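Pasting in a structure now, in C-alpha coordinates, and then I'll have a few things to ask.
In this view, the complex is presented without one of its protein chains, the others remaining in place.
And then chain A:
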Amino acid sequence: MAHDRKPGEKVVFVGDSRVRLKTERLKQPDYSAYPGKSEAFIPNFLLKEWMVGVVVLVGILALVMSEPAPLGYPADPTNTAFIPMPDWYFLFLYQFLKYPYTSDHYVVFGTVLVPGLAFLGLMLVPFLDLSPERRFYRRPVTSALMIVTLLAMGYLTYTSWHHYKEELKEKNIIPEDVKREEELRAAKGAGKAAPSPSAGAAKKVAMVAPDDPGAAVFKKATCVACHGGELKGMPSSGIPALLGIGDTLSKDDILGIIKNGKGNMPAQYKDNIGKGLTDADIDKLANWLSMQKSK
(Lines give C-alpha, C1' and ligand atoms only; values in the text may rest on other atoms or scores of the structure.)
Protein backbone atom coordinates (compact mmCIF):
# COMPACT_ATOMS: atom_id res chain seq x y z
CA MET A 1 0.00 0.00 0.00
CA ALA A 2 1.03 3.53 -0.69
CA HIS A 3 1.13 4.58 2.96
CA ASP A 4 3.64 1.99 4.15
CA ARG A 5 6.06 1.97 1.27
CA LYS A 6 9.78 2.38 1.63
CA PRO A 7 11.13 5.91 1.12
CA GLY A 8 12.08 6.50 -2.52
CA GLU A 9 9.97 3.65 -3.80
CA LYS A 10 7.90 4.73 -6.84
CA VAL A 11 4.15 4.45 -6.44
CA VAL A 12 2.50 2.60 -9.29
CA PHE A 13 -1.24 2.95 -9.68
CA VAL A 14 -3.01 -0.02 -11.15
CA GLY A 15 -5.90 2.01 -12.51
CA ASP A 16 -9.10 0.96 -14.19
CA SER A 17 -8.55 -2.14 -16.23
CA ARG A 18 -10.95 -0.92 -18.89
CA VAL A 19 -8.62 1.93 -19.78
CA ARG A 20 -5.75 0.79 -21.91
CA LEU A 21 -2.35 1.73 -20.55
CA LYS A 22 -1.01 4.50 -22.73
CA THR A 23 2.56 3.75 -23.62
CA GLU A 24 2.98 6.19 -26.47
CA ARG A 25 2.93 9.89 -25.73
CA LEU A 26 1.88 12.73 -28.01
CA LYS A 27 4.60 12.70 -30.62
CA GLN A 28 6.78 15.67 -31.24
CA PRO A 29 6.07 16.62 -34.85
CA ASP A 30 9.11 15.93 -36.94
CA TYR A 31 10.18 19.03 -38.81
CA SER A 32 13.26 17.42 -40.32
CA ALA A 33 11.39 17.40 -43.63
CA TYR A 34 11.29 21.21 -43.55
CA PRO A 35 14.46 23.05 -44.41
CA GLY A 36 16.08 25.45 -41.99
CA LYS A 37 16.61 25.95 -38.31
CA SER A 38 13.86 24.95 -35.97
CA GLU A 39 14.14 25.96 -32.38
CA ALA A 40 12.75 24.74 -29.09
CA PHE A 41 9.35 26.21 -28.13
CA ILE A 42 10.44 26.47 -24.51
CA PRO A 43 12.33 28.62 -23.69
CA ASN A 44 13.74 30.05 -26.94
CA PHE A 45 10.63 30.73 -28.99
CA LEU A 46 8.33 31.43 -26.05
CA LEU A 47 10.66 34.22 -24.96
CA LYS A 48 10.30 35.90 -28.37
CA GLU A 49 6.55 35.44 -28.29
CA TRP A 50 6.58 36.98 -24.84
CA MET A 51 8.37 40.06 -26.18
CA VAL A 52 5.84 40.43 -29.00
CA GLY A 53 3.06 40.07 -26.40
CA VAL A 54 4.58 42.86 -24.27
CA VAL A 55 4.81 45.20 -27.25
CA VAL A 56 1.20 44.48 -28.19
CA LEU A 57 0.06 45.02 -24.58
CA VAL A 58 1.82 48.41 -24.48
CA GLY A 59 0.08 49.27 -27.75
CA ILE A 60 -3.32 48.33 -26.33
CA LEU A 61 -2.69 50.34 -23.17
CA ALA A 62 -1.64 53.38 -25.21
CA LEU A 63 -4.90 53.10 -27.14
CA VAL A 64 -6.90 52.68 -23.92
CA MET A 65 -5.32 55.73 -22.33
CA SER A 66 -5.72 57.97 -25.36
CA GLU A 67 -9.29 56.86 -26.18
CA PRO A 68 -11.43 55.99 -23.15
CA ALA A 69 -14.29 53.57 -23.79
CA PRO A 70 -17.34 55.57 -24.88
CA LEU A 71 -20.52 55.72 -22.84
CA GLY A 72 -23.63 57.66 -23.90
CA TYR A 73 -26.79 58.35 -21.93
CA PRO A 74 -28.94 55.70 -20.23
CA ALA A 75 -31.13 53.64 -22.56
CA ASP A 76 -34.47 55.30 -23.13
CA PRO A 77 -36.84 53.07 -25.14
CA THR A 78 -39.13 56.04 -25.85
CA ASN A 79 -36.36 57.89 -27.64
CA THR A 80 -37.36 57.95 -31.31
CA ALA A 81 -34.62 60.15 -32.69
CA PHE A 82 -31.69 57.85 -31.90
CA ILE A 83 -29.93 56.39 -34.94
CA PRO A 84 -29.23 52.73 -34.14
CA MET A 85 -25.71 51.60 -35.02
CA PRO A 86 -24.20 48.18 -34.35
CA ASP A 87 -20.54 47.66 -33.51
CA TRP A 88 -18.26 48.31 -36.51
CA TYR A 89 -17.75 44.65 -37.44
CA PHE A 90 -21.49 44.19 -38.02
CA LEU A 91 -21.81 47.30 -40.17
CA PHE A 92 -21.39 45.42 -43.46
CA LEU A 93 -24.40 43.25 -42.66
CA TYR A 94 -26.39 46.24 -41.43
CA GLN A 95 -25.71 48.10 -44.67
CA PHE A 96 -26.41 45.00 -46.76
CA LEU A 97 -29.97 44.96 -45.39
CA LYS A 98 -30.70 48.40 -46.82
CA TYR A 99 -30.72 47.36 -50.48
CA PRO A 100 -33.97 46.63 -52.38
CA TYR A 101 -33.54 42.87 -52.75
CA THR A 102 -32.31 42.35 -49.21
CA SER A 103 -34.97 44.29 -47.34
CA ASP A 104 -38.74 44.38 -46.77
CA HIS A 105 -40.26 41.35 -48.54
CA TYR A 106 -36.85 40.01 -49.46
CA VAL A 107 -35.29 40.52 -46.02
CA VAL A 108 -34.68 36.77 -45.68
CA PHE A 109 -32.23 37.04 -48.59
CA GLY A 110 -30.26 39.60 -46.66
CA THR A 111 -30.46 38.16 -43.16
CA VAL A 112 -30.30 34.42 -43.78
CA LEU A 113 -29.63 33.37 -47.34
CA VAL A 114 -26.61 35.41 -48.41
CA PRO A 115 -24.76 35.62 -45.05
CA GLY A 116 -25.70 32.00 -44.30
CA LEU A 117 -24.36 30.75 -47.61
CA ALA A 118 -21.22 32.83 -47.22
CA PHE A 119 -20.54 31.58 -43.71
CA LEU A 120 -21.36 27.99 -44.60
CA GLY A 121 -19.15 28.21 -47.66
CA LEU A 122 -16.30 29.55 -45.58
CA MET A 123 -16.77 26.89 -42.93
CA LEU A 124 -16.81 24.10 -45.49
CA VAL A 125 -14.00 25.48 -47.63
CA PRO A 126 -11.66 22.53 -46.85
CA PHE A 127 -14.29 20.22 -48.34
CA LEU A 128 -15.00 22.44 -51.36
CA ASP A 129 -11.45 23.35 -52.31
CA LEU A 130 -10.01 19.87 -52.59
CA SER A 131 -6.94 20.47 -54.72
CA PRO A 132 -3.70 19.73 -52.87
CA GLU A 133 -2.33 23.09 -54.03
CA ARG A 134 -1.79 25.54 -51.17
CA ARG A 135 -0.51 28.69 -52.87
CA PHE A 136 -3.37 31.14 -53.28
CA TYR A 137 -2.48 32.07 -56.86
CA ARG A 138 -2.63 28.40 -57.86
CA ARG A 139 -6.26 28.10 -56.73
CA PRO A 140 -7.75 31.18 -58.41
CA VAL A 141 -11.44 30.42 -57.88
CA THR A 142 -11.22 30.06 -54.11
CA SER A 143 -8.93 33.05 -53.72
CA ALA A 144 -10.99 35.22 -56.09
CA LEU A 145 -14.20 34.45 -54.18
CA MET A 146 -12.53 35.45 -50.93
CA ILE A 147 -11.05 38.64 -52.36
CA VAL A 148 -14.38 39.71 -53.88
CA THR A 149 -16.13 39.02 -50.56
CA LEU A 150 -13.51 41.05 -48.69
CA LEU A 151 -13.87 43.97 -51.09
CA ALA A 152 -17.65 43.83 -50.77
CA MET A 153 -17.44 43.79 -46.97
CA GLY A 154 -15.02 46.69 -47.03
CA TYR A 155 -17.26 48.67 -49.34
CA LEU A 156 -20.41 47.95 -47.29
CA THR A 157 -18.70 48.88 -44.03
CA TYR A 158 -17.38 52.13 -45.49
CA THR A 159 -20.75 53.03 -47.02
CA SER A 160 -22.59 52.34 -43.79
CA TRP A 161 -20.23 54.53 -41.80
CA HIS A 162 -20.35 57.25 -44.44
CA HIS A 163 -24.17 57.29 -44.39
CA TYR A 164 -24.14 57.46 -40.61
CA LYS A 165 -21.80 60.47 -40.65
CA GLU A 166 -23.95 62.17 -43.30
CA GLU A 167 -27.09 61.55 -41.29
CA LEU A 168 -25.49 62.98 -38.17
CA LYS A 169 -24.46 66.10 -40.08
CA GLU A 170 -27.85 66.48 -41.75
CA LYS A 171 -29.84 66.18 -38.53
CA ASN A 172 -27.27 68.11 -36.55
CA ILE A 173 -26.83 65.32 -34.02
CA ILE A 174 -23.73 64.94 -31.90
CA PRO A 175 -23.20 61.28 -30.90
CA GLU A 176 -24.24 60.85 -27.28
CA ASP A 177 -20.93 59.51 -26.04
CA VAL A 178 -19.12 62.56 -27.48
CA LYS A 179 -21.71 64.91 -25.99
CA ARG A 180 -21.44 63.27 -22.60
CA GLU A 181 -17.66 63.38 -22.66
CA GLU A 182 -17.77 67.11 -23.40
CA GLU A 183 -20.28 67.59 -20.60
CA LEU A 184 -17.98 65.77 -18.17
CA ARG A 185 -14.99 67.80 -19.30
CA ALA A 186 -16.96 71.05 -18.92
CA ALA A 187 -18.03 70.05 -15.39
CA LYS A 188 -14.44 69.19 -14.52
CA GLY A 189 -13.21 72.50 -15.90
CA ALA A 190 -15.79 74.38 -13.83
CA GLY A 191 -14.69 72.41 -10.77
CA LYS A 192 -18.11 70.87 -10.29
CA ALA A 193 -18.86 67.24 -9.53
CA ALA A 194 -19.33 65.11 -12.63
CA PRO A 195 -23.00 64.95 -13.60
CA SER A 196 -24.19 61.36 -13.69
CA PRO A 197 -27.29 60.73 -15.72
CA SER A 198 -28.99 57.61 -14.56
CA ALA A 199 -32.27 56.05 -15.55
CA GLY A 200 -33.45 55.61 -11.97
CA ALA A 201 -32.00 58.69 -10.39
CA ALA A 202 -33.02 61.28 -12.99
CA LYS A 203 -34.38 64.25 -11.14
CA LYS A 204 -37.96 64.99 -12.11
CA VAL A 205 -38.63 68.67 -12.55
CA ALA A 206 -42.32 69.51 -12.41
CA MET A 207 -44.10 72.06 -14.58
CA VAL A 208 -44.81 75.25 -12.66
CA ALA A 209 -48.21 76.95 -12.84
CA PRO A 210 -49.78 74.95 -15.67
CA ASP A 211 -52.94 77.11 -15.38
CA ASP A 212 -51.09 80.34 -16.09
CA PRO A 213 -52.34 82.21 -19.20
CA GLY A 214 -48.76 81.83 -20.54
CA ALA A 215 -49.26 78.05 -20.66
CA ALA A 216 -52.24 78.46 -23.00
CA VAL A 217 -50.17 80.76 -25.21
CA PHE A 218 -47.34 78.20 -25.25
CA LYS A 219 -49.71 75.54 -26.64
CA LYS A 220 -50.68 77.90 -29.49
CA ALA A 221 -47.12 79.11 -30.18
CA THR A 222 -44.48 77.46 -32.37
CA CYS A 223 -42.52 76.42 -29.27
CA VAL A 224 -44.68 73.38 -28.66
CA ALA A 225 -43.66 71.74 -31.95
CA CYS A 226 -40.13 71.07 -30.73
CA HIS A 227 -40.09 71.55 -26.97
CA GLY A 228 -43.28 69.53 -26.53
CA GLY A 229 -46.51 70.09 -24.62
CA GLU A 230 -44.85 68.75 -21.48
CA LEU A 231 -41.82 71.06 -21.94
CA LYS A 232 -39.56 67.99 -22.06
CA GLY A 233 -37.82 68.87 -25.33
CA MET A 234 -35.95 66.19 -27.27
CA PRO A 235 -32.59 65.88 -25.54
CA SER A 236 -31.38 63.28 -28.03
CA SER A 237 -31.82 65.73 -30.90
CA GLY A 238 -30.26 68.57 -28.97
CA ILE A 239 -33.57 70.28 -28.17
CA PRO A 240 -33.44 71.22 -24.49
CA ALA A 241 -36.23 70.67 -22.01
CA LEU A 242 -37.85 73.88 -20.79
CA LEU A 243 -38.65 72.46 -17.38
CA GLY A 244 -36.53 74.33 -14.89
CA ILE A 245 -35.45 76.82 -17.55
CA GLY A 246 -36.13 79.68 -15.13
CA ASP A 247 -33.10 78.56 -13.10
CA THR A 248 -30.73 79.78 -15.77
CA LEU A 249 -32.68 82.22 -17.93
CA SER A 250 -34.58 85.36 -17.01
CA LYS A 251 -37.73 86.59 -18.75
CA ASP A 252 -35.66 89.00 -20.86
CA ASP A 253 -33.28 86.19 -21.89
CA ILE A 254 -36.24 84.13 -23.04
CA LEU A 255 -37.73 87.04 -24.98
CA GLY A 256 -34.32 87.47 -26.61
CA ILE A 257 -34.20 83.81 -27.64
CA ILE A 258 -37.71 83.99 -29.10
CA LYS A 259 -36.72 87.07 -31.13
CA ASN A 260 -33.23 85.99 -32.21
CA GLY A 261 -33.11 82.24 -31.86
CA LYS A 262 -30.26 80.34 -30.18
CA GLY A 263 -27.93 77.65 -31.44
CA ASN A 264 -29.89 75.57 -33.93
CA MET A 265 -33.17 77.24 -33.04
CA PRO A 266 -34.19 79.89 -35.59
CA ALA A 267 -35.88 83.12 -34.52
CA GLN A 268 -39.53 82.45 -33.67
CA TYR A 269 -40.99 85.91 -33.24
CA LYS A 270 -42.31 86.48 -36.76
CA ASP A 271 -43.80 83.01 -37.07
CA ASN A 272 -45.73 83.49 -33.85
CA ILE A 273 -47.05 86.89 -34.88
CA GLY A 274 -48.05 85.18 -38.13
CA LYS A 275 -49.93 82.59 -36.11
CA GLY A 276 -52.05 85.34 -34.59
CA LEU A 277 -50.24 85.92 -31.29
CA THR A 278 -49.75 89.45 -30.05
CA ASP A 279 -46.75 91.02 -28.32
CA ALA A 280 -48.73 90.83 -25.08
CA ASP A 281 -49.20 87.07 -25.59
CA ILE A 282 -45.50 86.56 -26.15
CA ASP A 283 -44.76 88.57 -23.03
CA LYS A 284 -47.11 86.31 -21.03
CA LEU A 285 -45.43 83.28 -22.55
CA ALA A 286 -41.93 84.44 -21.63
CA ASN A 287 -43.14 85.33 -18.17
CA TRP A 288 -44.56 81.84 -17.70
CA LEU A 289 -41.40 80.16 -18.97
CA SER A 290 -39.26 82.23 -16.63
CA MET A 291 -41.42 80.91 -13.78
CA GLN A 292 -40.26 77.37 -14.60
CA LYS A 293 -37.84 76.88 -11.76
CA SER A 294 -36.80 73.48 -10.48
CA LYS A 295 -37.18 74.53 -6.83
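The rule is simple: a residue touches a chain if its C-beta (ideal position, glycine included) is under 8 Å from a C-beta of that chain, and two chains touch if they have at least 3 such contacts; residues count from 1.
Rule of thumb we're sticking to: contacts and distances are computed from a predicted model.
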Choosing from "Cytochrome b6", "Oligopeptide ABC transporter ATP-binding protein", "NADH/ubiquinone/plastoquinone" or "CidA/LrgA family holin-like protein", the absent chain's UniProt record names it "Cytochrome b6"
Residue, one of A:Val58, A:Val108 or A:Ala267, that touches the chain absent here: A:Val108
Chain A residues touching the chain left out here are 10-11, 25-26, 28-29, 31, 33-42, 44-45, 48-49, 52-53, 56-57, 60-61, 63-65, 67-77, 79, 82-90, 93-94, 97, 107-108, 111-112, 119, 122-127, 129, 132-136, 139, 143, 146, 150, 176-177, 184, 194, 196-201, 236
